[in-house]
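Of the protein chains in this complex, one is absent; all others appear in place.
Showing chain A:
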Amino acid sequence: MAVLQKKSMSFSFMGLLAASCLLLIALWAQEAVGLPISSHCKLDVSDFQRPYFTNRTFRLAEEASLADNNTDVRLIGDELFQGVNRNNRCYLMKQVLNFTLAEVLIPQSDRFQPYMQQVVPFLTKLSNQLSLCQISGNGQRIQKNVQTLKETVKQLGESGEIKAIGELNLLFMHLRNYCV
């Protein structure tokens, strides 16, 4: 360590670069996907090209929206994205997806069959694919916007959960829009 510190700045930088290159190559060789962190916020376009799941997701949303008579309040809309730049919107949608799965779909999983049992595994898969998705910098604004969504759902109680299910088509389209 002491030896390293004595060396010139550029030399240690070069060393670091070489070391990281080696590390990357090693990771690559092990097929451990040594990609930059931000690219974990990515879903494959093919996830959104399977009509079966697209149809089921939209039908489930349609069914639930029929039971949602509150036309004034919307969870996934302009407010949710306000102040969040495009690069971070996939991460934002990941937060919404995880909340929807854990706090809405799982508790309501007995309802809206058979669509529910077809859509939940699909969304769970997307959630798993985004498990490493992080953002660089602080995500205060994102947390605030997601918190607002969560509170709205909680405030509306059961009808908030129905509302969230009724917006699964919007969740789907925004995941496609921002993560692909």
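By our rule, a residue touches a chain if its C-beta (ideal position, glycine included) is under 8 Å from a C-beta of that chain, and two chains touch if they have at least 3 such contacts; residues count from 1.
Criterion: contacts and distances are computed from a predicted model.
Enquirer: Can you pick, from "Radial spoke head protein 9 homolog", "DNA replication complex GINS protein SLD5", "MIP18 family-like domain-containing protein" or "Interleukin-22 receptor subunit alpha-2", the UniProt protein name of the chain not displayed?
Expert: According to UniProt, the chain not displayed is called "Interleukin-22 receptor subunit alpha-2".
Enquirer: Tell me which of A:Asn55, A:Asn87 or A:Ser109 is the one touching the absent chain.
Expert: A:Asn55
Enquirer: Take the complete complex as the reference. Which residues in chain A touch the chain that isn't displayed?
Expert: 48-49, 51-52, 54-55, 58, 62, 65-66, 68, 71-74, 77, 166, 169-170, 173
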